[in-house]
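Just passing along the structure, written as structure tokens.
Shown here: the complex without one of its protein chains, the others still in place.
Chain lettering (A, B and C) follows the sequence in which the chains are written, and residue indices restart at 1 in each chain.
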Amino acid sequence: MSNINDEHKIQLIVTGGTIDSFYDTDQCTTVCHDETAIPDFLAKFANITADEYELFEACMKDSREISNEDIQEVSNAIINSKSSRHIVTHGTFTLFESARTLMAMLPDNHGQVIVFTGAMWPLVGFSPNDAGFNLGSAFVAARLATPGVYIAFNGKLYLPTDQEGLH
Amino acid sequence: MSNINDEHKIQLIVTGGTIDSFYDTDQCTTVCHDETAIPDFLAKFANITADEYELFEACMKDSREISNEDIQEVSNAIINSKSSRHIVTHGTFTLFESARTLMAMLPDNHGQVIVFTGAMWPLVGFSPNDAGFNLGSAFVAARLATPGVYIAFNGKLYLPTDQEGLH
Amino acid sequence: MSNINDEHKIQLIVTGGTIDSFYDTDQCTTVCHDETAIPDFLAKFANITADEYELFEACMKDSREISNEDIQEVSNAIINSKSSRHIVTHGTFTLFESARTLMAMLPDNHGQVIVFTGAMWPLVGFSPNDAGFNLGSAFVAARLATPGVYIAFNGKLYLPTDQEGLH
Partner (left out) sequence: MSNINDEHKIQLIVTGGTIDSFYDTDQCTTVCHDETAIPDFLAKFANITADEYELFEACMKDSREISNEDIQEVSNAIINSKSSRHIVTHGTFTLFESARTLMAMLPDNHGQVIVFTGAMWPLVGFSPNDAGFNLGSAFVAARLATPGVYIAFNGKLYLPTDQEGLH
């Protein structure tokens, strides 16, 4: 195989959000899984096994409950990772805000490729959904983009300063 | 918005394949839609409306039935397009072969970014599936890659010479 | 064919509810379709075409907003129908209550078979769901039960007085 696909593993940092939620029939809304459902999807449907990426579960939260401490944890995970390419799955309400917070926490010249993504419909249990679409776009963005913090959403790549939010 | 997302429209060329199929209960297998189901998905789930990309339906075929004439049509569509960024949806059986055929048809220094993609499970009616994941990855690959012919699959980007096939 | 399936058409009365809803990404909850999605499902997946049943759309409401006037409309539709077998799709919050309200509105010896049903997950866009399961059970209940008012749910048939609610 060619060396287009960076030999370094991607680090996948999950924080929760709709992308990693199920429909709770009592609350009539989407609620984060206790444990991320993304690795199971990647293994079964994209043939991406656990040994191909570094998984870090920062938290499993609705993005409206994400705190600076949570983003600090994401930042630490990135700094401590052997990988220089990172995907952060996150709720859509504060996706751009968290990206800006992270950007401010990281040292200048961090040299990392960091791609946030999320979804309006969960990855599992909803058909069709945008979760797979956005997640797939984040994987390729993490491989191809130059160092920086990005948001992969709806087939496009945004900068943290591009938008206030998605809702 | 930043200019990360190339201002030029992407050209989406569909040729059929499992990604654009439904489950036929008589034949007990997946069969291509008469008309591509991808634009409807893009509009409803990725907020990508028809005016954002150029659509060209080369054919709607199982990839084992794709002929050189079909790939010639894909090649012509690329040459005649105003866009320099192209996605080709295609069946998985001959995905790499068609990418090689196209590469041989194109002039040297064509300067185009061409991203083939496909799926093992159809985009609609199958839950979960890899079709959205691969399609999303193709959109970002089409935006970020340097000129060349690629295959976006399973969150990676391949060269046409990388593999014989996917089955 | 045998005459097991009552020759009279079933009347399908829709009132909304989760069974006939979609996931609204702005409100992060299920919201009733503007128009019932049930006939399209029946035609495409159960081969039950529009000429096989009488459709009456009483309203498209979350069951917590169903009024006595809405149930009165259901009652009138039943009385005015040529069919003696009726399915009422309804939200789950007040499913049993509405069944009791209807029972009180109907004349004694009404001679009608009336089967309420609903779901915790919508019929379309959620996979898997209980909506198809409950709807299928309601069709057979409407065909086989003796006159009376019933709730078909979770593979069982209940009487309106059996439960307070489902949430």
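Here is the rule we use: a contact is a pair of C-beta atoms (placed from the backbone, for glycine too) under 8 Å apart; a residue touches a chain by one contact, two chains touch by 3 or more.
Note that this is a predicted model, so its numbers are computed, not measured.
Trainee: Per the definition of touch given earlier, which of B:Gln11, B:Thr30 or B:Thr101 contacts the omitted chain?
Mentor: Here the residue in touch with the unshown chain is B:Thr30.
Trainee: In the full complex, which residues of subunit B touch the absent chain?
Mentor: Per the touch rule, subunit B residues meeting the hidden chain are 18, 23, 25-26, 28-30, 120-121, 125-128, 167.
Trainee: For subunit C, which residues reach the chain that was dropped from this view?
Mentor: Residues touching the hidden chain, for subunit C, are 1-2, 4-5, 41-42, 44-48, 120-121, 123-141, 143-145, 150, 152, 154-159, 161-163.
We adopt the following convention: only the chains that are shown with their structure count from here on.
Trainee: Is it true that over half of the residue numbers where subunit A touches subunit C are used by both copies, so same, or is it different?
Mentor: Looking at both copies, the contact residues mostly coincide.
Trainee: Considering subunit A as a copy of subunit B, what rotation angle in degrees (nearest 5) results from a C-alpha superposition of the former onto the latter?
Mentor: It works out to 180 degrees.
Trainee: What is the chain whose Cα centre is as far as it gets from that of subunit B?
Mentor: C
Trainee: Provide the C-alpha centroid distance between subunit B and subunit C, rounded to the nearest whole angstrom.
Mentor: 42
Trainee: Please compute the C-alpha centroid of subunit A, do the same for subunit C, then give the distance between them in whole Å.
Mentor: That pair's centroid distance is 41 Å.
Trainee: Two or more other chains in contact with one residue: find those residues in subunit C.
Mentor: Residues 127.
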